[in-house]
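Removed from the display is one protein chain of the complex; every other protein chain stays in position.
The letters A, B and C name the chains in turn, as written, and every chain counts its residues from 1.
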Amino acid sequence: MKKFINDPRDVVTDYLTGLEAAHPGVVRFDRDSRILLRAQPARGKVALVAGGGSGCEPLHTGFVGRGMLDAVCPGAIFTSPVPRQIIAATRAADAGAGVVHIVKNFTGEVMNFGIAQEIMAFDGIRAETVLVNDDVTVPDDDDSAGRRGLGATVLVEKIAGAAAERGDDLARVVAIARQVVARARTFSVGLTSCTTPERGRPTYVMAADEMDLGIGISGSPGRDRVPLAPARDVARMLADPVLDDLRPAPGAQLLVMLSGLGGTPESELYLLYGDVASHLRDRGFDPVRALVGNLVTSLDQQGAALTILALDDELTALWDAPVHTQALRWGM
Amino acid sequence: MKKFINDPRDVVTDYLTGLEAAHPGVVRFDRDSRILLRAQPARGKVALVAGGGSGCEPLHTGFVGRGMLDAVCPGAIFTSPVPRQIIAATRAADAGAGVVHIVKNFTGEVMNFGIAQEIMAFDGIRAETVLVNDDVTVPDDDDSAGRRGLGATVLVEKIAGAAAERGDDLARVVAIARQVVARARTFSVGLTSCTTPERGRPTYVMAADEMDLGIGISGSPGRDRVPLAPARDVARMLADPVLDDLRPAPGAQLLVMLSGLGGTPESELYLLYGDVASHLRDRGFDPVRALVGNLVTSLDQQGAALTILALDDELTALWDAPVHTQALRWGM
Amino acid sequence: METISTADLIRCLAGFAQRVADARDELSALDAATGDADHGANLARGTIALAAMLADAGGQRPGEVLRQAGLVMVDTIGGSSGALYGTVFLRMAAAVGPQARAIAPEMLAQALQAAAQGITDRGRARPGDKTMLDAMQPAATAYAGALSQGDSLPAALRAAADAAAQGAAATAAMRARRGKSSYVGDRSIGTVDPGAASVALLFAAMAQIGAPAP
Partner (left out) sequence: METISTADLIRCLAGFAQRVADARDELSALDAATGDADHGANLARGTIALAAMLADAGGQRPGEVLRQAGLVMVDTIGGSSGALYGTVFLRMAAAVGPQARAIAPEMLAQALQAAAQGITDRGRARPGDKTMLDAMQPAATAYAGALSQGDSLPAALRAAADAAAQGAAATAAMRARRGKSSYVGDRSIGTVDPGAASVALLFAAMAQIGAPAP
């Protein structure tokens, strides 16, 4: 295993220490509670809290700051946080105007946020849950744990974050967040397995001429193993399931996020984005906003995830609103 | 080889096509000349032109835009551009206030920029050359091609770019750029070899418990192959040669750039940054600005490069000045 | 042995912790086949904390030990198994109650059934979904069945352990419908569910408390 780490048990804490050291004006790391907060807590606005297994950085820790999240509770690698962290993050973020929990639809994350909310209910603290489930890999029936929350999480955090920042009330922030969920879908392809610090070797083995369709985060294998294909074909394999499920109106304006999984260089992502954008245009859509980079990752896995959001004017304006976090920054 | 590409011969063009598609408001790709320009050409300011082998993205293509570069001429993978491209980029960038060529001290880059300048001299076009040579791997004597231009290139492009943007004249922009070169040093460590699209397999083989000290860009092997070490030790191995060569004043304010080589996830870079920052503090320096991410890369290579710039007030102000490129953006 | 004392319970939980430590890599390897390769590490994080907690638990009643075990699991594991193992122990604690000085055999039958129900409540798992439940439910049922046949407590615990082991083994043939394995569809068929495997370790540790000391 070739990683810049010290003790595998300390990777999350060591990462957060470095993040705070690099961006002291943006984030503060509360080591005792293992939560990450804005360096300057916001006042009087709806608070946004998220958290999930670590190893998916910059999700969520890279999105703490003005215009996005207020607090994040990162779990162990690929393991959702424990209720104690969720409670600490919620308490720290609460600025008196209500708290939104942005929860990715993974069994562990849903259950731990659920337990935390049950515990907090004793103290009269309430948080609204926005469940993100944008992965089109899984049919939306009861034969699985349900659609995973993937790339749409970033869009929810950014757009709901902008709504909260401009002063929208709790109900409105929640409604906007749910609208993003309703209008966004994701599909992913993996080229390699990731290597967790704990195990020190790839989680699974894949031949040199194979790729996995329908992976998620946390380095689980995908639903279908298929032959490796040129970028042009991968672009179609990613875009078609998303479009066919989302069914945007003809000519719809789209926000297109193409995220690497951590080990794919940005230059390859941009190359792939070019093929995605041209395929979207061929299918009659208008990709008016693009976000390309390693945004929702699985450690060092190679691969890419395509998330598409059908925009409207309000969502576009909230997307364009200023943001200042480690991983997303514009307008300030 | 697992990459998002189509034909290996088209990777550079396909990447630039995608970059333009994702950021039409920032860059324009002139396909015929294979140069990348600002979407809105600047007027009446000193123009900054750079170019080198491709495969090091976001260097330089990700740094085209307001506050940084005006034009970039990207060569084939790891191959400096040809004079024809350099000339096209120079002509396109020239806004009447003079042109600066930012040249990394690689034999090919120096020679091709040199030939381009000889040719342009016939037409009365002159460009000032700023040679970047920050790599402390190589002794600064005549027994090698001289110190390579590495991470300091980003700092030169940002800081000289800000000087040009605020209206400094050619001599002043060049002087500031040279000051950055004089005050910056880089040292790098590689964990793996990269794989070029052309060859389709790793350039060299390295054991699982080895790392390479003193690598550059373009995937050449390093100067010393040593045992893999924990991040804490790697931080020292990177920082000490840089500090010992740069010799900043005690207590000096430093800009610290920790760049991944393309295949290293950002979370590992932040972890390593934490150890670098604490070592710098232990040695009595003050890391007041940090830039962490994959900035000067070698395709999918895993590893990191540490660049340190000894700041002064003017350099800090120019660093903080607004910038809007694909890869660096703040203040706008 | 006719009831389970605090000392028995502590020995049982310590034995579970030991078994998890030994099987850690194996459990993660099972998880690697269809999930995210962390079940061993997750559970070990919990059982290491559990073992530390047990050091001070000697003076408490069994229900309190179970409650604290549940809280430790919830507080240290995270992921699905943190919530689910936490629920298992908290539900058992509730069934045993704070007052009991020892766990009677019938009380344990109720506690095990409550634990299985807890998994269903929390995770909406049904039998056959390839989860912890597929070891837990057969174990609870076998235990209750053995008791009603007049078996001794140690014999009933052995029956439970056997049923848990068989239940875990049977998950290999199942297609996952809950948890991370459910995302890979038919590719989930062929390996044992890691959570079911770890539940089998829990029942093996319980059976050990009824066995003569080695």
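Operating definition for what follows: a contact is a pair of C-beta atoms (placed from the backbone, for glycine too) under 8 Å apart; a residue touches a chain by one contact, two chains touch by 3 or more.
None of the values given here were measured: they were computed from a predicted structure.
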item: Touching partners, among the displayed chains, of the absent chain; value: B
item: Candidate in contact with the missing chain, chosen from B:G18, B:G108, B:P241 or B:G293; value: B:G108
item: Residue, one of B:R31, B:R126 or B:R223, that touches the chain absent here; value: B:R223
item: Identified contact with the non-displayed chain, of B:G75, B:G151 or B:P241; value: B:G75
item: Omitted-chain contact residue, chosen from B:E198, B:D244 or B:E314; value: B:E198
item: Interface with the unshown chain - residue positions in chain B; value: 53, 75-84, 106-108, 111-112, 114-115, 135, 137-138, 142-145, 148, 196, 198-199, 203-204, 214, 216, 218-223
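Keep this in mind: only the chains that are shown with their structure count from here on.
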item: Interchain contact steps from chain A to chain C (minimum; 1 if touching); value: 1
item: Distance-maximising chain from chain C - centres being C-alpha averages; value: B
item: Centroid distance [mean C-alpha coordinates] between chain C and chain A, Å; value: 33
item: Intercentroid distance (Cα basis), chain C paired with chain B, Å; value: 55
item: Residues of chain B touching at least two other chains; value: none
